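Missing here is one protein chain; the remaining ones are kept as they sit in the complex.
So, subunit A:
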Amino acid sequence: MNYLNAGYGLKSWLLTLDHKRVAWLYFISITGFFFLGGAAATLVRLELITPAGDLLSSDAYNQMFSLHGIVMVWFFLIPSIPATMGNFLLPLMLGARDMAFPRLNLMSWYVFILGGAFTLTAVIAGGIDTGWTFYTPYSTMFSNGAVLAAATGVFIVGFSSILTGINFIVTTHKMRAPGLTWFRLPLFVWAQYATSLIMVLATPVLSITLVLLGVERAFGIGIFDPALGGDPILFEHLFWFYSHPAVYIMLLPAMGVVSEVIACFAHKRIFGYKVMAFSILAIALFGFLVWGHHMFVSGQSIYAGVAFSLLSFLVSVPSALKIFNWLATLYKGHIRFDAPMLFALSFIGLFLIGGLTGVFVATLALDIQMHDTYFVVAHFHYIMVGGMVSAYMAGLHFWWPKITGRLYPEMWARVSAIIVFAGFNLTFFPQFILGWAGMPRRYHAYAEEFQLLNVFSSAGAGMLAVGYLLPLLYLLWSLRYGARAGGNPWDARGLEWTVASPPPKETFATVPRVDSEAYAYDTPQ
């Protein structure tokens, strides 16, 4: 009797209070959103094969990249690791029976779906063409799209992350098993904790910003309206006060996953555990102080620009510490190149490139040249797709045997990891060169001389599509035909590997006692 066969009816899933089943609800819904956002990206890349704007009208193109951004950011990247693996694993890693608030947990999924419904309505009812940033005054006064429905959807989905964040923080504080001190927690838990802090502290600011935007658009209660003396730049400040930390909502959980995977497949204690834990918190903290680097060319004061530039450099310090520590963990490890490890290693390489180019665009003077070019597009895709999605895939493969009780086909998974890595670089590396050469983003037609690199980029996108569709197929296949996984197929350490796969409905019959650190790979389990 495990949590999967404890009940089969639709009701047993839709009204479940079991965190493991809520994780599944999220898995299914965000996978849907991922492929919806991916379809929009496919249309964008198809359009960009030729310099002329021939496949899509310029309006349709604007709607496609807006849809891609909104869906990928709010309906895939933000919930991705916390809502799925976080939900599934946090109580397991803490030795708790469930989240502190199981009902709230289920509710956060319904709120998520409600927000998704609003956003999908926006797509059907005329689309939205503001980009994912909803900049005023375009969004409030000029856009003909369904801005209100989309903004409402994003507003609602914000509450889903707030509820998840509150639940994670309280669970981590109050539900740890006896003996599980803060510095015995796996880094995955630290990462979820820091992410939740950002969710709780940043998301409400986005909510109020969208409320102000919404009342301005719906009732003409102008707050950002220049005709009344309102300041559209204020909207940008408020928006990025959330949306820059949101980058770390996406990234920190990925770092947590990679730490678990690297330690397991190097079969070594993670190097510099405390530095890793504190650098997670440092990134979360610094993330709140750098929003102005999105606005270097908006007309904010030059002194603000200088300060934001310097503070942005600061983020690279804890990030680099993490990279060095992962490399040091690999040093003299017994490395196995299973699929999760391949994805985790791609994360390190791609995140490194994304991070270093981040230093370029954080440089005040250089950003004047780079701003709104494909260089920026390439930079943040290296972080979000190369970094975050690779880590998501790493975690998905790593914990798949735990979640489902089945092994995925290893060979196919390795093939997929390699295709994703190659396809990703083929898609986005040319965009660095394009941006450097001056190709602006968000245009659906471009100058002839940019065509070759754009063709490379679109070809790479095709490879990426294959790389992401493959896991969908073989993971579904493995649900039925995969070999049965034992409790601990990777010889990994951690409380989640001490229970059966899939875990029983009541994960821990008796609450475990913890008397050792995380990553005790030097002692036999």
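Convention: a residue touches a chain if its C-beta (ideal position, glycine included) is under 8 Å from a C-beta of that chain, and two chains touch if they have at least 3 such contacts; residues count from 1.
Just so we're on the same page, contacts and distances are computed from a predicted model.
J.: Name the omitted chain as UniProt records it, choosing among "ATP-binding cassette domain-containing protein", "Peptide/nickel transport system permease protein", "Pyruvate dehydrogenase E1 component alpha subunit" or "Cytochrome c oxidase subunit III".
T.: "Cytochrome c oxidase subunit III"
J.: If I consider the whole complex, including the chain that's not displayed, which of A:G179, A:G220 or A:G438 touches that chain?
T.: Answering carefully, the residue with contact to the hidden chain is A:G220.
J.: Which listed residue (A:A23, A:L106, A:I169 or A:M463) would be found touching the missing chain in the intact complex?
T.: Of all options in A:A23, A:L106, A:I169 or A:M463, contact with the hidden chain holds for A:I169.
J.: Identify the residue among A:I28, A:A52, A:A125 or A:I208 that touches the chain left out of the display.
T.: A:I208
J.: By the contact criterion defined above, which parts of subunit A meet the unshown chain? Give residue numbers in ascending order.
T.: Contact residues on subunit A toward the absent chain are 91, 96-102, 104, 162, 165-167, 169-171, 173-175, 200-205, 207-209, 211-212, 215, 219-223, 225, 227-231, 234, 238, 511.
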